[in-house]
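Shown here: the complex without one of its protein chains, the others still in place.
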Amino acid sequence: MIPVTFTYQRASSVDEAVDLASRGEETKFLAGGHSLLPLMKLRLAVPETLIDIGRLRELSYIRDDGSHLAVGALTSHHDVATSDVLARELPLLAHAASQVGDPQVRHCGTIGGSLAHGDSAADLPAVVLALDATMIVRGPAGTREIGASEFFRGLFETALEDGELLTEIRIPKPASPGWSFQKFTKRAIDWAIVGVAVQGGNVALVNMGQTPVRATAVEQALASGAAPGDAAAHAADGLTPSGDFSASRGYREHLARVLVGRALTESLTRN
Amino acid sequence: MKVTVTVNGSQVEAEVPDRTLLVHFLREQAGLTATNVGCDTSSCGACTVLLDGQSVKSCTLLAAQADSRAVQTMEGLASSDDPDAMHPVQRAFRAEHGLQCGFCTPGMVMAAVSLLAENSSPTEDEVRAALEGNLCRCTGYHNIVRAVLAAAGENQSAQAGAAAASERQA
Partner (left out) sequence: MSILGTRVVRTEDPRLLTKGGTYVDDMRLPGMARVTFVRSPVAHAMITGIDTSAALAAPGVVAALTAADLTDLGPPPPDDGSGGEVNETLPLPAGGPWTEPLFAVDRVRYVGEPVAMVITDDRYQGEDAAELVSVDYEPLPAVVGYDAALAGSTQLFPAAGTNVVVVGGAPADDSAFEGCEVVVERTFENQRLAPIPMEGRAAAATWEDGKLTAWVSTQNAQITRFVLAGVLGLDPGAIRVVAPDVGGGFGAKVALDRDAILVVWAAKHIGHALSWSETRSENLLGMTQGRAQRQTVKIGGSRDGRIQAYRLDIVQDAGAYPRMGGFLPFFTRLMATGAYDIPNVSAASTTVVTNATPIAAYRGAGRPEATAAIERAVDLFAAEIGKDPADVRRMNLIPDGKFPYQSPCGAVYDSGAYTGALDKVLAGAGYRELRAEQARRRERGDVLQLGIGVSSYVEITAADAAGGETAQLIVHDNGTATVYTGSSAHGQGHHTAWAMIVEAELGIEMAKVTVIHGDTDLIPLGTGTYGSRSLQLGGVAVHRTAVEVKEQARQLAADLLEASESDLELDTGSGTWQVRGDPASSKTWAEVASHAGDGGLTASVHHTAQPTFPFGSHVAVVEVDTETGKARLIRHVTVDDAGTVLNPVLFDGQRHGGIAQGVAQALYEEVAYDADGNPLTSTLVDYAAITAAELPSFELLTSETPADNPLGAKGIGEAGTIGSTPATQNAVIDAVSHLGVRHIDMPATPERVWAAINAARGTL
């Protein structure tokens, strides 16, 4: 229930945040804290230093930059979900953000925090993967860009090096307007047993592996003209979802096929 | 570290361990025990308070994150238990029997206040979805939902009345 003792530091700028992180051992950034603090309370994460970046309002923004959207890493799920700009330009992202957790979680949790946490059962990693997003990252050596397909390395493992801070998520405006987000749970509040994010011909899956994954067999089938139902049959091809208390592997594979089919059908209605 | 939080309009300042959770800061340093701890996985919502007007789970925030910000707890909704002084949501919970043991109630009430601030006339489905992070074991939620809808209705009547009054004056 109570985290192990740590030292709290507060950053007043992005540069200061990166600088503080470079000096400490076992440091973690604290944004909304709704991925990190629950782990710390169960003592599954024991950082020695927390660098609170929650006050960096300059990292909370949603900007239409013409060919792409720029979303600051500290934008809350609530702000992403209720953004008029995103409702118009990236409804997949806005809608998925509205499904994260519950209202209290959405008021605190941030898109950057969720992505940096790298949980393959979370909703937004699959969404940014489907949207071919680019992560803008600031570190001691400067700024770099990481494509979504390289960003997620494993369960709770991303391409972020120690001391690197995710500052922005840059998303190209989709060529095709069709989209759908299917999140399958037992109860509304649960993590997705399986989820599907579709944008045009891009199909990404939640909780079908150690990272969010693109359903490449489905995408290839679609590209070669297959109907949604036939393409969806390939949803689990080449994937190794886990079996756990929530669902067996076989059930996950079945759900992936069903949900991809539904997502593709819904996406078509939005074309 | 020193943490200063404005709680229900009053400044509370204390020297606390860095790892102090906001819910414990409220219950200990601020001496406000209405907000309860019901779980340890941010699942139950009993600890819900408003932070700068938005509902948050105070067990999943460090007190440090609320430093120099404003928190409102259920105790801050009404100055007395005189029914006429109660907040419409408190009044509605009483009228609709939206509580039994009372343990989830402070968090439930604050979640409802936040919902109505963002959506002044929710449908029943919207109310139920908005409360998915607030567990209650006693009521089966039936009367809680009625209470929230009733409070929304009261707000609507009040707003309509105010609008009508200002129309008459114009």
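As written, the chain order gives the labels A and B, with residue 1 at the start of each chain.
One rule holds in what follows: a contact is a pair of C-beta atoms (placed from the backbone, for glycine too) under 8 Å apart; a residue touches a chain by one contact, two chains touch by 3 or more.
These numbers were taken from a predicted model, which means no experiment stands behind them.
Peer 1: For the chain left off this view, which of B:48, B:65, B:114 or B:139 is in contact with it?
Peer 2: Among B:48, B:65, B:114 or B:139, only B:139 touches the chain that is not shown.
Peer 1: Where the complex has a chain not shown, which of B:6, B:100, B:119 or B:155 is the residue touching it?
Peer 2: Of these options, the touching residue for the absent chain is B:100.
Peer 1: What does the interface between chain B and the hidden chain look like in terms of residue numbers?
Peer 2: Those residues of chain B that touch the unshown chain are 17, 19-20, 27, 33-41, 43-44, 46, 74-75, 77-78, 80-83, 86, 90, 93-95, 97, 99-106, 109, 124, 127-129, 131-146.
Peer 1: Taking the full complex into account, what residues of chain A touch the chain not shown?
Peer 2: 1-2, 4-5, 42-43, 184, 186-191, 193, 245, 247-248, 251, 254-255, 258-259
As a working rule, only the chains that are shown with their structure count from here on.
Peer 1: Rounded to a whole Å, what is the gap between the Cα centroids of chain A and chain B?
Peer 2: 29
Peer 1: Can you list the chain A residues touching chain B in their complex?
Peer 2: For chain A paired with chain B, touching residues are 1-8, 10, 30, 33-34, 37-38, 41-42, 50, 52, 54, 78, 101-105, 107-108, 187-189.
Peer 1: Which of the residues in chain B end up touching chain A in this complex?
Peer 2: The contact residues of chain B facing chain A are 1, 17-19, 21, 37, 40-43, 45, 48, 51, 54-57, 59-62, 64-65, 111, 114-115, 118, 129-130, 132-134.
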